[in-house]
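The structure's right below; bear with me while I get my questions together.
For this depiction, one protein chain was excluded, whereas all remaining protein chains were kept in their positions.
Moving on to chain A:
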């Protein structure tokens, strides 16, 4: 990994751990941003980690850009020695695959797609070497995913699949972004999955939809009362396939404010994960289901 520093105008410093995505890059970025936060450097106004990089926003009237750059470089050296372990949580997110709403939307934007003759799921299944959409859907929800970034729009998680790189789902984004995506769409672009937190533009392939809100600016949803954004970097997600009936039942529960997502505390250790991916995932599942 080769760390690269750059200014983004006169108010930002951008630091990339590595050109390519990996959990190693994520963990390194996280340790440096934790160290930056702990250092309480005057003049820093925002610390934004993202996948394999991060960005600092600062006020150049309070700290000279070169001085801040120097501070960050020295923190990088300290962070190199940090443990790659995270106390976090695993969350079960219900997904209604091939739902009517994303299906309607993908049909509306077919001329922006690489393969107008297929649905997004059919295209993604073929691109990843699966014979059927069912097999592809199974691969999508069989293993957990890791939230490696929150952003783009309010509260949207980027998810990195916790499997060997050769098994990770990869799919191109739409040729031209859609102007519309249903709220709560489960999307995928490059190697990243996402949940669209709000309705709006988007370029990721659409696989399904969740009835579980993940952003609520009114803070009325029971589990979003304390803070309007549900996900944070380091969260682990397990998709749970559901059908129309369960989708409607959860939607009703959310409306009645009695839906509580299944959440369990877990420890994620990168070295243990790399040493035994299937074993780590199995232990994550056992924690989630209380076995």
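Here is the rule we use: contacts are C-beta pairs under 8 Å (C-beta built on N, C-alpha and C of every residue); 3 or more make two chains touch, one makes a residue touch a chain; residues count from 1.
Quick note on the criterion: contacts and distances are computed from a predicted model.
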{"item": "Protein that the absent chain corresponds to, by UniProt name, given \"(2Fe-2S)-binding protein\", \"Peptide/nickel transport system permease protein\", \"Biotin-dependent carboxyltransferase\" or \"Isoquinoline 1-oxidoreductase\"", "value": "\"Biotin-dependent carboxyltransferase\""}
{"item": "Candidates A:27, A:215 or A:268 - the one touching the absent chain", "value": "A:215"}
{"item": "Contacting the left-out chain in the complete assembly, out of A:11, A:92, A:115 or A:246", "value": "A:11"}
{"item": "Per the touch definition above, residue among A:101, A:152 or A:273 touching the missing chain", "value": "A:152"}
{"item": "Residues of chain A (touch criterion as defined above) contacting the omitted chain", "value": "6-12, 14, 16, 18-22, 45-55, 57, 60-61, 65, 149-156, 158, 165, 170, 172-173, 177, 189-192, 197-198, 200, 215, 217, 228-229, 232"}
